[in-house]
Structures are given as structure tokens and as C-alpha cells.
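Heads up, the thing below is written out as C-alpha cells.
Only one protein chain is missing; all other protein chains are in place.
This part shows subunit A:
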Amino acid sequence: MTNFEEDISVYNFVSILGECFQNKASVNLVKHYPTGRMLAVKRFHLDKIWDNISIVQQEITLTKQLQHPNIITYYTSFVHGPEVFAVSPLQAFGSCKSLLDSHFNEGLPELAIILIFKDIIEAVNYLHKSGFIHRAIRASHILISASGKASLSGLHYACPLVINGRWQRAVHSFPLSTQPNLNWLSPELLEQNLKGYNEKSDIYSLGILCCELANGREPFADVDSTLMLVEKVRGCIPGLLDCTTLPSKCDDRECQGDCDIEISLSRRGFSQYLHEFCYMCLEREAKDRPSAAELLTHPVFTLVNKGISLPELLKPVLPLSDKVSPNKEMCHLDHVLHMSEMDMPSCDWDFPIS
């Protein structure tokens, strides 16, 4: 394995790929001079996140402790000036959230969802067996590499199940930093009562993730968070939008106008397996949800043939090429910051228009 130096001078900052950590940190496309490899570097400006420094610290240590092909790795991390840098392999397709926003506004194709889920559930299974609850499983925390391998990131929200050397049956913590993830969180976590929650809370988030990948947006996206809370607690179960769940076209005529999107949604159909899979994850009672290991044996995964690869399914989206030529003007860090506002969504400029 290549050794990645803890020194800023060997990395050439090419551009900003996106933002993370509630837009307080940036993900940069970086070229490693000695090897010529393209990398993704997370850059935290500590003055901006002074109240969350321990969270960054926790994310870096935890990510380094975990070793799984489907969990993001940090090659190295270091401090330079007021900033912390975390170097990780480039995930050329970006996050699932950026894919949804840029190309798949109405959701990913079913097979792509299943392929992504296979990888992510492996990661979740590993995480649970290691004694952690992720607590922030959502499309923006799922990154896809050029070869189509999905990996889980966003470990700064994770919490340990093992406290004082004891495996806890339930945990009760409700950190304020989980605010951006509220829509993905399970009812029992949101309820904050004496019952607490456990790793099954992540399974619920997987169900919401399934809806998000299939529908293009997560359920409860436009709803007051208090209403979302009441709905979840009362047992409302969101689902995949397709011909079986949406009203048929005849009904649509009555409510024309705001139903433009739904017509195309109501034509498509997801397989019964995927519906079932999603429904299982979203059971109101944690004990009724399957564990990550049980989910891996779900028949939904028999739907994908060996020959199909994720990059194939994601066409026309192309991965970020390794051969991006570093733009000399962009090398200045100040410049990069200015430019970030302009080419925020993704690096479309690099793609040949066919």
C-alpha cells in the first residue's frame, strides 16, 4: 500500500467536489504528486467548527479503526495551520445524493438500488457487529467508486453500543448534531423515552434510504419536523412510489397541475421484493425489523445477475476521470474557495457532451 504523507505540500488541490459536515467542511479533489493518484481530501476549518471539534476527532479515529471494503477509509489525516485534512480514496461517482440531484431526480433504477444496498448492508452488518450504531444512513453518506462499489461514510454521528465494556441493550443519547438526519431516524430514537433504541434503528434508516433512492427524495422531506415526528410515532410507514402505490392516471386528472411528476412515477413499477424489503425495514417496532445479517439473505438480492455492474446502470453518468488535468489557476486556495460557489453541484464541466 502506498504511503500517504502527512504533509500538505505533496497534495495538489485541484477543485472542490462538494461540501460536507453541514456545509462547514469541504471535499476536495486532490492530486498526490509522488504517485499521480487522484484522491478526495476532506478539509475541516477548525474555526468554523470549533464547537464540533470532538465530533471530527471521533469520526477520524473511528473511520481509521474500522476495516471494511464498504466503509470509507482514511489513508491519513493531519493538521495544517487551522485546518484538519483527511485523505481518502476518490469516490468517482460522488455520493448517491449528488447522483439523485444531478441525474436521477425521480430515483435510481431498481437494480442500481439493489446493488448499492448489497454493499451498504454488508457495511452496516460489520458496523453493528463491531458495536456501533451509525445513526445517519442517508444517500449523502453513501459514496460510489469508479468501479461501482458503494461505501458508507458519515461516521461522526455513530454511537457505541459498548459502554464501560458492557454491550448495552439500549442507548438513549440524542445528540443535537443529528439534526440534519431527523427525517432518516427511527421513531424510537426520536421518541427519546426510557425504552431507548438499539442497532435496529439503523435498519429503519435503511428503509428510509430505500425510499430516498427509489423516489428521488426522502419521505417527510417537505414536512415540519414536528409533524414528521408525530407521523412516525403513530406508525405511518412511507413506501416506494410506483404504479402500485400511486393513484392511477384516471384519478390524476382530477388533481392536475401539481401532479406532473407523479404521472411518470405512476407508470413505473418496482418489484414486489423491493416493496417488501422496504416495508420490513420500516416496521414501527424495532423488534419486528430484521437484522442486517438477515437482510442480506432477502430474496431481493436474487434479482441482480452477476453480469450487471453499477457503472453500467448509472449511465449516462460518468465517473470523475483520473486524468483530470490540474488547472493552474485553480491551484490558489483562495481561488478555489471562490470557484466553489460556481461549480458546486458536480464536476459536469469535465464530461464530454454526447
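Heads up, the rule we're going with is that a contact is a pair of C-beta atoms (placed from the backbone, for glycine too) under 8 Å apart; a residue touches a chain by one contact, two chains touch by 3 or more; residues count from 1.
Keep in mind that, in the parts below, contacts and distances are computed from a predicted model.
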| said: There's a gap in the complex where one chain should be. From "Trafficking protein particle complex subunit", "LSM complex subunit LSM3", "non-specific serine/threonine protein kinase" or "Cytochrome b-c1 complex subunit 7", what does UniProt name that chain? | reply: "non-specific serine/threonine protein kinase"
| remark: Contact with the hidden chain, among A:Ile55, A:Ala146 or A:Val230, goes to A:Val230
| remark: Among A:Phe104, A:Phe174 or A:Phe301, contact with the omitted chain is made only by A:Phe174
| Identified contact with the non-displayed chain, of A:Pro69, A:Pro82 or A:Pro247 | A:Pro247
| For subunit A, residues in touch with the removed chain | 171-174, 176, 178-179, 182, 190-196, 211, 215, 217-221, 223-227, 229-231, 233-239, 241, 245-247, 255, 258-259, 262, 284
